[in-house]
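Left out: one protein chain. Kept in place: all the others.
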Amino acid sequence: MRYARRYAHPVTMPTVPSHGNEAAERLASMADVTASDGALRRFLHGLPGVDPVGLEARAAALGTRSIKTTAKAYAIDLAISMIDLTTLEGADTPGKVRALCAKALNPDPTDRETPRTAAICVYPDMVATAAEALRGSDVKVASVATAFPAGRAALPVKLADTADAVAAGADEIDMVIDRGAFLAGRYLSVFEEIKAVKEACRRQDGTAARLKVIFETGELSTYDNIRRASWLGMLAGADFIKTSTGKVAVNATPANTLLMLEAVRDFRATTGVQVGVKPAGGIRTTKDAMKFLVLVNETVGEEWLSNEWFRFGASSLLNDLLMQRQKLSTGRYSGPDYVTVD
Amino acid sequence: MSDRLSVLKTYKLFVGGKFPRSESGRVYEVTDSKGKWLANAPLSSRKDGRDAVVAARKAFGGWSGATAYNRGQILYRVAEMLEGRRDQFVAEVADAEGLSKSKAAAQVDAAIDRWVWYAGWTDKIAQVVGGTNPVAGPFFNVSSPEPTGVVAVVAPQESSLLGLVSVIAPVIAAGNTVVVITSEKAPLPALSLGEVLATSDVPGGVVNILSGKAAEISPSLAAHQDVNAIDLAGADEELAKALEVAAADNLKRVVRPQAVDWAADPGTGRLTAFLETKTVWHPTGSLGAGGSSY
Partner (left out) sequence: MAFEYAPAPESRAVVDIAPSYGLFIDGEFREASDGKVFKTVSPSTEEVLSEVAQASAEDVDAAVKAARKAFEKWSALPGAERAKYLFRIARIIQERSRELAVLETLDNGKPIKETRDADLPLVAAHFFYYAGWADKLDHAGFGANPRPLGVAGQVIPWNFPLLMLAWKIAPALAAGNTVVLKPAETTPLSALFFADICRQAGLPKGVVNILTGDGSTGAALVAHDGIDKVAFTGSTGVGKQIARTVAGTDKKLTLELGGKGANIVFDDAPIDQAVEGIVNGIFFNQGQVCCAGSRLLVQESIQDELLDALKRRMSTLRVGDPLDKNTDVGAINSAEQLARITALADSGEAEGAERWAPACELPGAGYWFAPTLFTNVTQAHRIAREEIFGPVLSVLTFRTPAEAVAKANNSQYGLSAGIWTEKGSRMLAVASKLRAGVVWANTFNKFDPTSPFGGFKESGFGREGGRHGLEAYLDV
């Protein structure tokens, strides 16, 4: 309880990244709040409430920032570098995945200065193909896992799904939480599942894939739930907290992303552990991406302004960023025929 | 006299923001007061009525959820657009009602001003009919009006435009959506009004306009379980009674036909007829643990 009321009070401890042994030690020091279902529930329900009108008004106000000229050029390149270029379709084939990998490595064939995307995001059975195509580059392979997108499978299946993706070469795992368990109030069950998946992210050599925890905020429905899920996920060892699968009606919004940014900010102030944020789904235009970067800039600041700590889960966004980038360099509006369709 | 052959207008229904023909494929002849053919109007069927109710229900959430200010702006926009097509409506009303140009113009002007009147009501009616209630206890208690839902309207038979506007504007000003059956013999100004509404930022489905025989279409609307209220303004005595009986099945709010001078100050009756009053209680508690006696 004490943590919950006091969480926003900054503590003087050095920041450590969420992946690594030091973070695990810090989280272990919070073990009292995850000791039982009751303790975890009291903690999560002790977090400050969220007033939806105020939250959305703040997100909208930041959305009116005017990002021009040099700031725009900077932000476009930053946004490109933060994209998890995603294909998550039943119709995915190795050919489609290889094409997307080529795009990630070389987004704009007319300008080799264009930054690469952060990662490619695929289903587990496409990881090997992606890893092969991206070998030797700094573009990461991210894989969804744990019976994405519904998450409705037994735990051993979810863990096998995860381990399989990691073994095939995934650098990052995007897991979904059990929203049914969360909404039913079985927080400890959700917590234990995330911990188990985190364990399954370990490789033989002792390193681990970074774990992104997807809440499917559109299904959690309330902002109070999103704040609770954020803390739950971070306490369980999430390296990133991620809004959505992109498969439901409401995906990333400025408001739910702002709320999650506040959560990682407060979590670091409490534990010293830095966690990343990934809005996913529905971010299609440069204008949208700018708004999200402004949210990052004015809520958590520079320390989160790299693809180490902030990602966009997107596909069509990239081409819009590329067209805007071409406009900035040539002075004329580009068109869809001047970017690649992959 | 010009040799040019004029282009005739095809009059269509207005449902869900679109302009369909009747699903039945039927039309009927519309004539002026001297019996001269003016146009063919769609002869709506019960299925057209059903489709219109679906469209009205779909639009209800957005329209009732819009701010009163926003609804006021949109209703005022209708007045602006109608003013811009004033000459067209003067001609149509003159033909429809057998009026002189100047008398028809007076009707059209009054119809425009009626939109302005109701535009101003959207954000005021709650202040006139709502308010806090001084209950005897530590409770905050406030009553506010809310729209009742989908309203079916049988438009006045004689006043083809002013009468029509006088019955649909209050329904939507209050936040309801409407399915209106036009005057049977003079449907053309009403069908043209659909074109005005379509270009006035009124969301599709908020107003749905059907031409045809009230006696054919209205019984199924009166009996429809997803319609919340019915205004019988243009129904004759016999039809009105039958419709009121049918409306009782799901306890629709009913406005009975009565003699109305459409040119007179309309008051608030047609607004409040389609408003529900919601009262909310909330404890005010006390500042400390010492009890509620401050």
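Read from first to last, the chains carry the letters A and B; within each, the first residue is number 1.
Throughout what follows, a residue touches a chain if its C-beta (ideal position, glycine included) is under 8 Å from a C-beta of that chain, and two chains touch if they have at least 3 such contacts.
Because the structure is a prediction, the values reported are computed rather than measured.
Chemist: Tell me the shown chains the invisible chain touches, ordered by label.
Modeler: Visible chains that the missing one touches: A, B.
Chemist: Among A:R26, A:K72 or A:K247, which one is in touch with the chain left out?
Modeler: Missing-chain contact among the listed residues: A:K72.
Chemist: Using the touch definition up top, pick the residue from B:Q127, B:N250 or B:T279 that touches the left-out chain.
Modeler: In the complete complex, the chain left out is touched by residue B:Q127.
Chemist: Which subunit B residues would touch the chain omitted from the figure, given the whole complex?
Modeler: 68-69, 72-73, 76, 113, 116-117, 119-121, 123-124, 127-128, 138, 140, 268, 282-288, 294
Chemist: For subunit A, which positions touch the chain that isn't shown here?
Modeler: Interface with the chain not displayed, on the subunit A side: 5-6, 8-10, 48-51, 53-55, 57-58, 64-72, 74-75, 78, 262, 293-294, 297-298, 302, 305.
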